[in-house]
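Here it is: the structure, laid out below.
With one protein chain withheld, the remaining protein chains of the complex are depicted in position.
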Amino acid sequence: VAESDASTSLLDRTWRRVRGVWQDIATSALPDSDLARLRERMQACLEARGGEVSARARAAGLGRTYLGLDRAGRVRFLKLLASEFDIDHERLAVVAGRLGASTGGEERRTAERLLRRIAEPPRARLLTQFNALPEGVKFLVDLRAELIDFAKDEPALAGLEEDLKGLLAAWFDIGFLELRRITWDSPAALLEKLSVYEAVHAVRSWVDLKNRLDSDRRCFAFFHPRMPSEPLIFVEVALVKGLAGNIATLLDAQAPVGDPRQADTAIFYSISNAQRGLVGISFGGFLIKRVVDQLSAEFPQLKAFATLSPVPGFRAWFDARIAAGEAEPTAAERKALAKALKVDASPPLKQLLADPKWPKDGARTTALAKPLLRLMAKYLLEAKREDGAARDPVAHFHLSNGARVERLNWLADASARGLRQSLGMMVNYRYDLADIEANHEAYAGEGRVTAAAAVNSLV
Amino acid sequence: VAESDASTSLLDRTWRRVRGVWQDIATSALPDSDLARLRERMQACLEARGGEVSARARAAGLGRTYLGLDRAGRVRFLKLLASEFDIDHERLAVVAGRLGASTGGEERRTAERLLRRIAEPPRARLLTQFNALPEGVKFLVDLRAELIDFAKDEPALAGLEEDLKGLLAAWFDIGFLELRRITWDSPAALLEKLSVYEAVHAVRSWVDLKNRLDSDRRCFAFFHPRMPSEPLIFVEVALVKGLAGNIATLLDAQAPVGDPRQADTAIFYSISNAQRGLVGISFGGFLIKRVVDQLSAEFPQLKAFATLSPVPGFRAWFDARIAAGEAEPTAAERKALAKALKVDASPPLKQLLADPKWPKDGARTTALAKPLLRLMAKYLLEAKREDGAARDPVAHFHLSNGARVERLNWLADASARGLRQSLGMMVNYRYDLADIEANHEAYAGEGRVTAAAAVNSLV
Amino acid sequence: VAESDASTSLLDRTWRRVRGVWQDIATSALPDSDLARLRERMQACLEARGGEVSARARAAGLGRTYLGLDRAGRVRFLKLLASEFDIDHERLAVVAGRLGASTGGEERRTAERLLRRIAEPPRARLLTQFNALPEGVKFLVDLRAELIDFAKDEPALAGLEEDLKGLLAAWFDIGFLELRRITWDSPAALLEKLSVYEAVHAVRSWVDLKNRLDSDRRCFAFFHPRMPSEPLIFVEVALVKGLAGNIATLLDAQAPVGDPRQADTAIFYSISNAQRGLVGISFGGFLIKRVVDQLSAEFPQLKAFATLSPVPGFRAWFDARIAAGEAEPTAAERKALAKALKVDASPPLKQLLADPKWPKDGARTTALAKPLLRLMAKYLLEAKREDGAARDPVAHFHLSNGARVERLNWLADASARGLRQSLGMMVNYRYDLADIEANHEAYAGEGRVTAAAAVNSLV
Partner (left out) sequence: VAESDASTSLLDRTWRRVRGVWQDIATSALPDSDLARLRERMQACLEARGGEVSARARAAGLGRTYLGLDRAGRVRFLKLLASEFDIDHERLAVVAGRLGASTGGEERRTAERLLRRIAEPPRARLLTQFNALPEGVKFLVDLRAELIDFAKDEPALAGLEEDLKGLLAAWFDIGFLELRRITWDSPAALLEKLSVYEAVHAVRSWVDLKNRLDSDRRCFAFFHPRMPSEPLIFVEVALVKGLAGNIATLLDAQAPVGDPRQADTAIFYSISNAQRGLVGISFGGFLIKRVVDQLSAEFPQLKAFATLSPVPGFRAWFDARIAAGEAEPTAAERKALAKALKVDASPPLKQLLADPKWPKDGARTTALAKPLLRLMAKYLLEAKREDGAARDPVAHFHLSNGARVERLNWLADASARGLRQSLGMMVNYRYDLADIEANHEAYAGEGRVTAAAAVNSLV
């Protein structure tokens, strides 16, 4: 089986069932005539008519109705829920006014309690009741993924989406999650999901996948006890000697298998969130910490934990810098470039990089390394978003977790995607447990990016 | 053997570790000098100083500190948490005032969102973080049990207890619970817990326990995935022919084992909540419903599902009626009693029942049956609390779940406890799935108690 | 894709470890100088020097020595074991002579007991002790596979191989085997092994494999409790409507998934033995019987259980018949062929079939069907080995199990292999539980092949 065939093969007809049973069978719209009855059913659930147990059974019925609807029907369903079972704004305003005017003591306490109750929209309780569906938690996670989509066109759904996020944040508290190691002995169905969810370095085939689970590799994922066959987030680790600086080497299925007992470094080369419906509920930092602990226990000889990470935001920033004329090489660099190109004067960077063959030309890439690595260092250490966070999202994630910028790697990912995103450069972020808190505080407090001396000296 | 004896017989030194590790090692008080540092540590957790991961680790440290404290120290710890990390009442009042004055639109929405955020006390977030402890969920459940105790003397803790209840209610949503059957092949440690938690008919010995798990019995419990060895609530069921009317017969370990395939009735003869820290979060109705479903699937020939229940509130009500002179037998009943006692005129009920030997005297008990069953029917059907609920708590539980009063059983529990609580009478509540919703609505809506004709005719 | 291709696509470097760890590391020969010491170590094991426990530990050491040897070294190792620890032939002859001369009674009994003990070669006990190796059972199974190979060139090893077969036959008694269903949720490592072991219709890709595990398919295997991740034999089943007559249709991954609840027929389309070291120890009949039972329980609506089987021996028999001039079409068939070919007189079958395009030519294949199906029926019903068994090994297997020849299928397997083996024909053998014993007796006793009327009428 060729690599390309295998990769198509990962998404076949069965897969759609795995991703979400209902998408295949969702065919009915929701006619106006049904809306009143639907409202009535929602009302019955919320009033626990016939008792709590019956109400849950009814909620499951509502969930099944939803699953039977097409996109337009679902939007109508959710808008009905969002609008009809929202907070009672009028009453909230009245009670709030009363609290504003209260003078403390028991009166204030009573008003506060009432206010908190009124401020909780009834629709949130109905969402909870969907938990009665057979795979209720997964249903709600997928529902949120849909709500995020729908809310782009229907701002009225934003509040409902927020309510659901709050519910899921409580249910997916980190304390509930299980860390599990994934190996070649894990269920094929689970490995297939990893292949689909892998967001950093696409899985090309089962051979590629098996290579990532070899004895010198580790893969860990968080699971929720009520979604036992759905990974929430997973990380792929290579146990190697020294800091790995090239992703193709790590992913080479033909490379000899190393002896993990001799490794001194654990390289986290891919971290992927698997559930769109859990966006904004953060597990990554905990995952890294737990995996560092587990690997340290299994391999006490490990001396360093670091990532080999892409820099997805570099190119946009770089292009803007180029356009503004702020990113040109220094005179010395230009001279080196001219020499490498065997011309009198080097053309501008933009022109040089426009030639798709540039990464293959040894002399040219050598001459390019210096100016581009310098710009990369500048980008990572100095480019900020308005709120003070690092401009690069991957950098922001690791810096928030207390990692430092350890090393920049030239031509570390020469794939089309790697060149497009970051001109082939990748970064090692290092997690040194002793420094994590200080690094985090420096970054979170003052926006200061900690980096190794060699990186700092590039700027 | 009374409940207290059972505890002695089953509770030994190891058990105390099961119930709560820390009680044995909780020896240190919490001196004033430590309070400031403790406050600082709580603050650090809430600010997520050093990052989310570190904050969790710190919260676990706080939890361990708590476990090391004696009772007085724990109260101080909790009061500190309750008072220092409560809602910012002033600010809430200001924002509430603003909302009260808002005119709608985006302004109102913003105010509402802000208000909801402020109305959430920070201490609730800290409670969540305790989930990072190794058995964090069990810790929080036990913490609530302690808070309920402490709050009796320290009203300042009531708010904190309420926050914790809210948190646990979200985490113990019925959708997360697993129904598991418990058998003689279950871990001995779990069976030992059942013995201790059994609140209705005390487990007298391992033989008694084994008998309750025999092939003509069933025992089911709900478990939470993060407290896998702790039952939350459990029910004991006997598979019999006809409605069982005597508890001693059911619990007789010497009785021959019936063939469950021939049973037509499932008798729920004991339901016990196992976690004091989950008081007010209701699982019983769901448990009964799930067990009815499961038994129906396994034994399609079952025709009736009913309880054999105590009437714990009867005696107090009866004594008050007697004192008020409202509970005396009718003339015909008095005559029958006189005849049974071979006297001219029967003494008053109170005097008759004062003789501890009355349940052994066949003629006397026969004559007593009529007036006492009539009073029992009156109690169950008519005695109400102020809020309209049935006065008897067990009756209220089953009526809320949609059961009906099916039969009253004379001398069904002649144990000391049975005589003390209900003059030996017990009740069958019947769950007929077809009527459950209507029964519930009649009871919850109009306070009407549904009963079999034979019971109604007693009044 | 031919089998060899499949192996390349699924076998990668890790696989070799799965198949047999030691093959990669087996590098040392066994010099003469080591033979004496080796003999001494074997002797020590058999004498249980230092106690039984130590002897086992030593046997494991011997096993590891073996694993470190190359092919020549292994042969020497095994020859040493076979020759030095064989039966004491002289002594056996003496004792046998004594028994031959005994007159019965206690004397005979004693001689018999002694004879049985002496007739057991010591080397067999040493083989047993290898069970002390971590995966000792798998080691012995693989050792037998090697012995079978080696014994071809070294007849001296035949006796040792027989001893080992006896040992494995006792250990792999059918009563010890577990039937397990294999699904897409099984470990990927196990599914990979299925791919490699599949001997009938090569697995072409993971998509092909997943298709064979879809909801309208079943796959079952026998496992030994001490080789839990190694299937011994497995069967692939399709749940369909009516008797399936074409293998390509069954294996088509693009075909819509059927509803197994609507199927009336279970088609066993592939049965593969997975362990060469268990040759001659038969599990197939038991596997089919157990799977029929299990499917009947899960799908009571199934009316027929049948195979869709290749006829691997047909072509050789057919070619011999042709060469002998015994297989030519009848006059009517020749006429039909001539017409289909639009010629005056049909060329001989041999010439017709020599054209590789014949299976694509509709008219020609139609005209060929009759004579070839007739010959196939003749082959299956009448061609015998010297010992009276059916000449075709697959036919012999199913007929021994009590199946009958149900239907012959024209162009049922138009793959290169199918054409090469059986001119594209396949057979359905039907398992009708009511007739199995009678069919078996007819076949095993009298060599009579039971077949459906339509098949019988072809001859």
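As written, the chains take the letters A, B and C, and residue 1 is the first residue of each chain.
Heads up, the rule we're going with is that contacts are C-beta pairs under 8 Å (C-beta built on N, C-alpha and C of every residue); 3 or more make two chains touch, one makes a residue touch a chain.
The shown structure was predicted, so the numbers you read here are calculated from the model rather than taken from an experiment.
Shown chains touched by the missing chain in the whole complex: B, C. Considering C:Gly175, C:Pro300, C:Gly325 or C:Gly362, the position touching the chain not shown turns out to be C:Gly175 (whole complex). Listed residues B:Ala72, B:Ala199, B:Val257 or B:Ala363: the one in touch with the omitted chain is B:Val257. The chain not shown here is touched by just one of C:Pro187, C:Gly245, C:Pro260 or C:Gly285, and that residue is C:Gly285.
When the whole complex is considered, the residue among C:Ala36, C:Val53 or C:Ala199 that touches the unshown chain is C:Val53.
Annotation: of C:Gly73, C:Gly136 or C:Pro231, C:Gly136 touches the absent chain (contact as defined above).
For chain C, the residues touching the chain absent from view are 49-54, 56, 87, 89, 92-102, 104, 108, 112, 115-116, 119, 128, 131-132, 136-137, 167, 170-171, 173-176, 225-226, 282, 285-286, 289, 400-402, 436-437, 440-441, 444.
Where chain B meets the missing chain, the touching residues are 9, 12-14, 184-192, 204-207, 210, 214, 229, 253, 257.
Note that in this section only the chains that are shown with their structure count from here on.
Common partners of chain A and chain C, by the touch rule above, are absent. At the far end from chain A, in terms of centres built from Cα atoms, lies C.
The most centrally placed chain, judged by C-alpha centroids, is A. The largest tally of C-beta contacts between two chains is found for A-B.
Centre to centre, using the average C-alpha position, chain A and chain C are separated by 50 Å. Multi-chain contact residues of chain A (touching two or more other chains): none found.
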